[in-house]
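Below you'll find the structure I mean.
Complex shown without one protein chain; remaining protein chains in place.
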Amino acid sequence: MLIKIAEQPFDPLRELQDYQDRNAGMSGKYGATSIFIGTMRDFNDGDVVSGMLLEYYPGMTEKCIAEAVGEAQERWSILECLVVHRVGEVYPNQPIVLVSVWTGHRGDAFDACRFIMETLKSTAPFWKKEIIDSNNVEGGEKGSFEPMRGERWVTGNSNGYARNNNG
Amino acid sequence: MLIKIAEQPFDPLRELQDYQDRNAGMSGKYGATSIFIGTMRDFNDGDVVSGMLLEYYPGMTEKCIAEAVGEAQERWSILECLVVHRVGEVYPNQPIVLVSVWTGHRGDAFDACRFIMETLKSTAPFWKKEIIDSNNVEGGEKGSFEPMRGERWVTGNSNGYARNNNG
Amino acid sequence: MQIKLRYFASLREYIGRSEQIIEADSGVTIRELWALANPDLMFPSNTLVAMNLEYVALAEVVHEGDEIAFFPPVTGG
Partner (left out) sequence: MQIKLRYFASLREYIGRSEQIIEADSGVTIRELWALANPDLMFPSNTLVAMNLEYVALAEVVHEGDEIAFFPPVTGG
């Protein structure tokens, strides 16, 4: 089991290959691998998004992911599990998250991979601030995450946090 | 959408990379990729399996997979889909099947990938004959699929076909 | 009319051939075709049937040029 927070862009397929190479002992033992890759899109809610800043809570984030994996290991028969999650400045078409589960049988792989992804999504502390390119916003140039018009916090319930907050 | 029958060993991660490279137009458009890889194990039902012969029905097999993908495309919002399935002589730790679905959102990706895999499994004509290494069987040497003791047809309901068949 | 029959996997081995051409009258069903092709062999339980690459029932009527396939349960993936 490996959980990684990646501060730089990562290649999910290379991570998978490396992990399988490092765990050669499971060769011939696993019959199913279920993999999920989340990738940044260049639009959201009709807006063009040129980048985002992905913030996390070092320590707690890894702990939450490990708990999700641990619960999956209790519920399903899992041989190996790999989770990689990006943080920092992320641009469109860059991978954000990789979850891969190796099992004997496919039902376990499908169930566990989805469970880990959904649990991670709802419990692990990550927050994203999108840089929006829209007609009435001058900001939004790539590479800049300084406060400006055109930024938007995207929260778990799809509402900007600050907008809900009446102090 | 691409469906491939592979008569030789294939590398699922390379297939994924190649497919994404060839479909660069979807860059920035997909937010989710759900991938399933089925891999041959070196045991089954307690027996050591040294290899298998995977037979198919050229034409019908591809058609059944295409119908599974088509139905998934009707039910979920799918950007791209890749299915690769091995046939011929397969050895432990070799990939048997790859299903990958690229979508905007993760729910569609998870649902469609699993649906395609389950539908393929239950409808596409593939049959496997395992070479069993067991104590009371002399045969089973790698590379030979000639009729011998130590072969076992493995069917959809986990019963050997011939054993059920009373003529 | 002439109809092509195909057999796959354990059924092919059991019957001892992978395909055959059957001469039959128009209007014949697949069940009747089986009896013509394998007069000494009851249709085995658990056998699937395809006509022109589509799953069909044994009661299906065949036509000139059809390809009928018989095979055991599938084990895809």
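To keep things simple, chains are lettered A, B and C as they appear, and every chain counts its residues starting from 1.
We adopt the following convention: contacts are C-beta pairs under 8 Å (C-beta built on N, C-alpha and C of every residue); 3 or more make two chains touch, one makes a residue touch a chain.
Values in this document were obtained by computation on a predicted structure and should not be read as measured data.
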{"item": "Neighbouring displayed chains - absent chain, whole complex", "value": "A"}
{"item": "Hidden-chain contact residue, picked from the options A:Ile35, A:Ile96, A:Ala112 or A:Ile131", "value": "A:Ile96"}
{"item": "Chain not shown, touching residues in chain A", "value": "38, 55, 57, 59-60, 63, 85, 96-97, 117, 120-129, 147, 153-157, 159-162, 164-167"}
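Note that in this section only the chains that are shown with their structure count from here on.
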{"item": "Between chain A and chain C, centroid-to-centroid distance (C-alpha), Å", "value": "51"}
{"item": "For chain B paired with chain C, centre-to-centre distance based on mean C-alpha positions, whole Å", "value": "25"}
{"item": "Length of the line joining the C-alpha centres of chain A and chain B, rounded to whole Å", "value": "28"}
{"item": "For chain B, residues that touch 2 or more chains besides their own", "value": "38, 117"}
{"item": "Where chain C touches two or more other chains, by residue", "value": "77"}
